[in-house]
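All protein chains but one are shown in place.
Coming up: chain A.
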């Protein structure tokens, strides 16, 4: 507490004030003994504040502490200054405010990190956020692939840069432990002088002043390390900075390890799935083949319908087309199609005799522990001159349709028992000749039973398939498949539908002169 007169001279002060302002004694000038912010406030308030009134509150520092200075005028016109030390409160408030901002940042960082399951993208986000909020530069080092470490670095306000680095992490203290995820170490200060060049982003301003290595804790798998760098012109990391960095690292580590696990799972799935996906069809020995496939569920890649084309060893040999439908949908049905496709592949040498082939397949299916059954179409195809000759056998499957050059549509006269249910099965084989421009369409009931149309609940039906096919005389196999498929798909619209599969076998309208290797077109005569 300090009393000063209107002229600005100190009248009196208590021991506490004397301790704060050691030069102040009665009679000294306030401006000489107190900081300017008090003297200025003193001068300012005299003309404006009447006697006996409290004046405002000022704020400023004395030494290394901060004070609130409350002033009021006495009845004599002097000014009484009350100095209240608010250092701790101010610090607490600043800490609270900082904490709030950090919590808000961590919350938003979490959702930003969770947005992507791509590892490189997660590293980008981690480095960008860390460089903006934790340090001037941030470097994310992921566990090595071989001897190479994926590294993403980012400067504050810059874009992340991704590269792979060949390095020995043991040269950076704490980095090996952080990268192996074991032992679980806290973040570690490292000597800026010992930082290898590859760890410092190219555009980093000036020498590194301080650096800290923080492990990114994964979920069972190590997720990498976060290295934070500050130039020597900036204050070194405080303990609270470091704790904050670890809180951030925990979130980033969780996101990175989720991305890593997703990538591994996705790789496994796609490897397994590749075997189950229908093949891409092309021309074989002067005969056009085209296929289309659409699984039932939105999230599905595979289903219970399948097709394969097994090319004959040479143009004189028959090519075997298989199209089938396993009861059921989704992955389980797809696994079953895989077994049937493998079995049929093994039985290819017997494809001369469709009945024998189906009989062996049937026994194999009945012998297995699966309770599923399947319907199948087999078509052995060979070109003889300009004609394409087919032997077609149905095992409980809707018979293929044929479009003639004049647009007539015929049904193939073949029928037989489905496979996987009865011990004894039988079937009949139909012989078909296709002239140039004619096609044979094999399809599953997912096409005919597709429900939709303008009223929403009608089946697409055999009739519409035939009408669609009638327009396909003289068209290439791909166009035949595309046309029927597009009409069926437009028909179902957004309705639920079963798996759909289509294969067209077409006798080219133009005869090729040279032999065709099945991948490229040969020359042709018009």
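As a convention for this text, contacts are C-beta pairs under 8 Å (C-beta built on N, C-alpha and C of every residue); 3 or more make two chains touch, one makes a residue touch a chain; residues count from 1.
Just so we're on the same page, contacts and distances are computed from a predicted model.
Candidate names were "Cobalamin-dependent protein", "GMC family oxidoreductase", "Na+/H+ antiporter subunit G" or "Phosphopantetheine binding protein", and the UniProt protein name of the unshown chain is "Cobalamin-dependent protein". Only one of A:266, A:313 or A:346 touches the chain withheld from this view, namely A:266. Shown as candidates are A:13, A:41, A:83 or A:129; the residue that touches the absent chain is A:129. Touch with the chain omitted from the figure is made, among A:301, A:339 or A:404, by A:301. Residue-level contact of chain A with the missing chain is found at 108-109, 111-113, 115-121, 125, 128-129, 259, 262-263, 266, 270, 294, 298-299, 301, 453-457, 467-468, 471-472, 474-476, 478-479, 481-483, 486-487, 489-490, 493-494, 509-510, 520-521, 524, 526.
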